[in-house]
Structures are given as structure tokens and as C-alpha cells.
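Every protein chain except one is present and positioned as in the full complex.
Showing chain A:
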Amino acid sequence: MSPSVPLQEMIRAIRSARTQCEERGVIQRECAAIRAQFRQADNGGRSHNLAKLLYVHMLGYPAHFGQMECVRMIASPRYSEKRVGYLGAMMLLDEKQDASLLITNSIKNDLSHSNQYVQSLALCTLACMGSAEMCRDLAPEIDRLLRASNSYIKKKAALCAVHIVRKVHDLGELFAPAARSLLAEKNHGVLHGAVVLIIELCERNPETLERFRKTVPDLVQIMKGLVLSGYSPEHDVAGISDPFLQVRILRLLRILGHNNEGASDAMNDLLAQVATNTDSTKTVGNAVLYETVLTVLDIKSESGLRVLAVNILGRFLLNNDRNIRYIAMTSLQKIVGTDHNAVQRHRGTIVDCLKDQDASVKRRALELSLALVSASNIRSMMKELLLFLSSCPAELKAHSTSGIFNAAERYAPSQRWHIDTILHVLTTAGGDVRDETVPNLIQLITNASELHCYTVHKLYRALLTDISTQSLVQVACWCIGEYGDLLLRGECQETEPVQVTEDDVLDALETVLQSHMSSPATRGFALTATMKLSTRITENVDRIRSIVSIYGSCIDVELQQRAVEYNALFKKYDHMRAAVLERMPVIEKNSPGHTNGESMGDAIKDIQPAKMKQGEPLLALQPANQVCDLLDLLGGSEETLQPSPATGPAVPGLLINTASTAGGDLLDLLGGLEPALLAPAPTVPVYENEGVTLTLSCEKQSDTGLTVTLTASNSTDSDISSFTLQAAVPKSVQLHMKAPSGDSLPARGTAKVTQMVVLNNPNKVNLKMRVRISYSSQGSAFQDTVQIDSFPGLNAAGH
């Protein structure tokens, strides 16, 4: 076909422009000329003009003034103009443009045109950019073409029908009968289109799927023909006869055989044949094998066939071609749950892929490796994973660290190994770990009582080398504060002894306090640790006193508050200092004070107003920065679950735990003020203020589902009305609030309001909930917010 000279001249002119500015100039001139031409009456150059405009559009310049010209060209009787007009429509008019509706009529006419190439243009355009209305309008036409036309049109009509069904799902019913009859065609193009259409219909409608199951024998026949037939030059690709059609049929067989014994049996032999006979030296053969493997693994195949499939994947894993290795790992990921042992056999190769250069392959290998970790291979796997972590690309770091932690938690062979592993991760990738790592590690350390000496020595050494990783520094500070006496004692069974003086330790902590690299939370940890050391060291207590008093005037409010309270502890409550700062009890994983003590803190405030003086300064320690990963009710800003530096709350939480256990004793003495409160009770008060109390109880419905019931009551002397609760949860958790039982709370607790909230936590993230309470009492409106971090009956991780 002869080239369009005006178009090529323009292209040449644009390309010879030396600067962006020059190019813009050329294009502006051309566009002006094109616009002028559009306004003129019909001339011979219309298609050239539109083609020029489309080129300009592809370069990124605006071309919307050409839309109407497209509409006009499509209606032209000249084929050349129709052709460019339809091309323009596909490029400039998508279904969001209003002008697209104008071509519906032209398409309708062209669909019945006597010339098949004109029909083809209309079908192509409809399948590319047809909107739902256009599809609804023209569906009967397409159905007609599906039944009665030549194969050139039939194959296009089939794919057009696919587009229609994707846009308007209900129209699937219309095409089902025609699709069925198309399977009897011999033309590969039509067959291919028919199979694509049937796949689309079956995926959308289970009843249609049932009906099409009867076609399995026919499909098997067609496949057999393709696989066993001799060389057919028309469809051959590197020795495979029509791989495109083969892959489609395999996919349809997968859908039809899924969860159905009969259909799966009927295709068993065929799949075995394809799997064994297909030549796997070229990509095209591997494409067919890949699809076969996917089908075998997804239907109810017999075990011999499954083994064959997994072996093919194993062979793929050893293939030189990186693409094939990637594909293999993607498929193995799908079956690692069900055919775990089969996949374990290939563990070595998979672990080797961790060292591949390609980031996509690395990602796949990481996922698969984490899935393959088990109690028997934990030590060797962890070695590999830690090695991977040191050279891991940045986008995979967070995922690797959480995967490693999970694996370590489940399969740790010993506590020391566990602690070592976590420390190693913190030193290599401490910046990318999740916030719960710090409290979790602390809890782990307190539990390993024989290892306290070893741990504190290790952490001290880590602190001396590098104080930039916040999580590591926080844990180190906490340990030094707790076990500083063990550090100073010098000897330790598990590591070489090193002489550490009290000044050294205080120097280290002060460096952390003063460093600009330390986050506010970390400095909080360091200050508290320094304070705790005042009971564990003998000579430098004055130094500690002076450090603490300096921070009494620190700009950071949190540090200032702590310093002032510690000062008070030195001055007025010195007799209590030893008791307050004594060694922590072992933290239980499920204890309410584990992650954040705010809820418990409030509850304790109510019960022991005057008795727990030693509790007060601790209770006053409100966490400075909440882990802000809830939907902000007030600001509406969304924060993702990034590890934030605010793990400060863990410390007051732990301190409050001491207070609460001590408080428990007091309660027993006082006799009967709800001791059940401190035991892990099913109903927990989460809020109390101005006489309004909110309690929470929850019930696990399933692995990820949870029903939370909030009960509100009013103990004041006046009624409360318009009582509403709103709740927010982390992003990946789904929340559904049922209708509350009412919205008024009568005085003196005569009746309560219950609100049920159904939560679904599919990603098993740390469950937190923020509840906003609003009501009016005595004519004025009140509003308050409470954050709930631990749910009774769930462990610390919220599941």
C-alpha cells in the first residue's frame, strides 16, 4: 500500500526539529493547518489530515478537536476514510467521551455492510472501546454475526462478544447457544475465539459452566488433533501446532475440570499426553507445558499426574532461562500449601534463586523460601535468609524481616538462637522492621532468664558500634536499664568477659540521649534506662541525678515529663525508688499490659485513686506518639502500617503492668472491688469519663473474623441522649457496625446501650480500634476518643 506522503513529510519535519521548542512550533503550525482543513468541505486529503493528527496525539499533544472529524470520517462511504476514522475513534474516543455515542449508529450500519473489511473495522472498534450502552444496543447484531457469516467475521464477532460480556455481564446468556455451536468449526481462528468466549461465559456464570461441562469430550478431541497431528505449516510454531489455541483449550479445561471428578477424569489421559509429548526446548513448548501444569494442579487429577506436573516445574527450576525459573516459582507458590513435600524436594534450587540478580526472581524465591521453612530445616534456611537480608533490595526488606521473624517465632530451636537471630536482623535491617518487634523482643528476653547476662553483653556491644538503628537501640537501652548490674559484673558464661565500668555504661546511654540520630521515643528509653540504673549501680548515682535533672528542662515534652517525675522519685519518694525500679517480672505474651497500657491505665485510675501513690507517676506517663496506623477519625488522613519510631508506649505499658499486679494485691486487701478486672476477663472496661463507661467484650467467629460488643452505661444523675459510637480500624481490617440498641442512656445506669461491631482481619495485622464517643448531656455536647489496643481473649497480635 502506498504510503501517505503528507503524513510522512510532517513526520520528517517534526523529527528534524532540533529542540523541544522547535518541535512545538512545527506541531502548532501543523495543527492549525489540520484544523483549517477540518473546517473545509470534503476534500481528498481528509484521511491524511486525521492520520497526521493521530501522530501528533501519540507524541503527547492535545488532539481533542479531532474527535468530531473521526465521527464524520467513520460515516464516510470511502474505505480509506473509514479506516482512519475508526483508528482515530479507538485512539481519541474512549467510552468516557460523550462523542463516542455518536458513532454507535455508524457501527451498527457498518456491521451489516456488504464488504467484510468494513464489518471488520466496526467489530474491531466495538471490541476495543465499546461502552456498556453501545454493547447493549449492538449485542443482537453480534449474535447474528456469530451464527451466520463467514469465518473471517465469525472469529471477530466471537471476540467482540467477549468484550460485550465483560462490559454487560447479563448478556452472557445471549451468546451461550451460539458459542456452543462454534466449537464444531474447523477454522482455528473461529475455534480460538469460541474458546475465549466460552471461558468468559463460564467464569461469570456457574450455571453456564455446568452446561458447558458437556463439551469436555469435544475439547479433548480437538486438543488431541492438535497434539498428534503431523506438521501443519499454517499453524506451526517451532514444532507445536497452534500453541495459542492449545493454551486456550487447556485453560478452558481447567475451568471445567475444577472441582469436578467426571470432567477431570475425562481429560486425564490427554493432559498426560500433552505433558509428556510437548517439546520443551523452546519457549513456545514451555508455554504449553506451563498451562498444562496449571491445569493439572487445579483439577481433581490423579496423583501420578500431579507428580508429573510437579516434576515439570522442578525441571523448569533448573532451566537456564530466567523467565522459566520465574514461572516455575510462581506456580510452586500456588501449591506449596497443598503439595508441601513435593515442593520441599526443590528447596535447594529455590534457595539458590535468592542469589539471582533479578529482583522479580528474588521476590519469588523469598516468598517460596519463607513458605518452605519448617522445624527440620530452620537453622540452614535461616542462615540463607539472613545472608539474603544483607544484600536484599530495599523494596523487599520489610517483607523479609517480618517473614524471618514469623519463621523464627514458629520454629526457633532454642531461645538463644532466637534472640541471636532477631539481633542479627536488627543490626542488618533494623530500619525496616515492624513496630511490634521491640516489645516482642523485650518480652522474649525477659522470658529467657538464663540468657540475661549474655543478651545484655551482646546488646551493649552493639550499642557501642552503632546507634543509628532505632529499634536496636531501644531494645539495648531497655536491657541495659534492666540488667545493668549483670553487665557490670563482667563475667558471662556465653561470651568473652569484658570489663565494663559504670561510667562506660552511663557514657553509652548519654550518647544515645544526646545524639541527633535518636528519635524521641529512643531517648525516652535511654532516659528511663539511666534512671533504672540508679538502683543497680553503686558509685555514680549522682551522675544519674544530674542527667535526670538536666532533662527536666528539655524541650521535648515527653522527656521533660519523665525527667521531672524521676526527679521527684529522687527527692520526695526516694524510699520507694528501689521498689519502683526493681527488676521486671516475666511478661506473659497475652497479658493486657503487653503492647500498650492505656486501657488498663484508665481502669486502674478509677479503682485506686489514693492508695497507689507509686502507681501515679507511672500512670501519668502517657505515650507521646501513638502508633498512628489507624484511620484518623478527625483528620481523615490515611497512614499505612509503617514502622513508626513511637514504641515508647511499650515502656509505660510494662511499668503499669507492675503497678497492676501490685494493685491486684491491694485490691484483695480492700476486698472485692472487681478483682476480675485484672484477670484476662471477657469483658473489659475501655473507657470511663464523666460517668460514662464503655466496656468491651469480643468473640472470635473464625480465623479472621471477630465480633466486638461495646456496652455503654451512664452513672451520672442526668440522662444522656444522642449517644453514638464510631469506630476506626487499621486499613486492611474490614469493619461493619451493626445498628446500636439505642441512643439514650438513662441516668444511674438503669439501662445500657449495646453496639456490635463485626471485624474481619484477613491479613492478621495487629488489631487496634479507635472509638469516638459522642453524646449530649444536660444540653451540651460531649465528644471523646479512646484507643483500644488489646482485645480480651485475643493474644497480643490480635488473633
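Points to keep in mind about this one:
Convention: contacts are C-beta pairs under 8 Å (C-beta built on N, C-alpha and C of every residue); 3 or more make two chains touch, one makes a residue touch a chain; residues count from 1.
Simple rule for what comes next: contacts and distances are computed from a predicted model.
Name of the non-displayed chain as stated in its UniProt record, restricted to "Cell cycle checkpoint protein rad1", "Ciliary neurotrophic factor receptor subunit alpha", "AP complex subunit sigma" or "cAMP-regulated phosphoprotein 19": "AP complex subunit sigma". If you put the hidden chain back, the residue from A:128, A:448 or A:541 that touches it is A:128. Touching the missing chain, out of A:87, A:146, A:521 or A:753, is residue A:87. Considering the whole complex, the residue from A:31, A:162 or A:178 that touches the absent chain is A:162. Seen across the whole complex, the unshown chain contacts chain A at 1-4, 7-8, 11-12, 15, 51, 54-55, 58-60, 77-80, 83-84, 87, 90, 94-96, 109-110, 112-115, 117-118, 120, 123-124, 127-129, 131, 152, 155-156, 159-160, 162-163, 188-189, 192-193, 196, 234-235, 237, 242-245, 247, 251, 283-284, 286-287, 290-291, 294, 322-324, 326-327, 357-361, 363.
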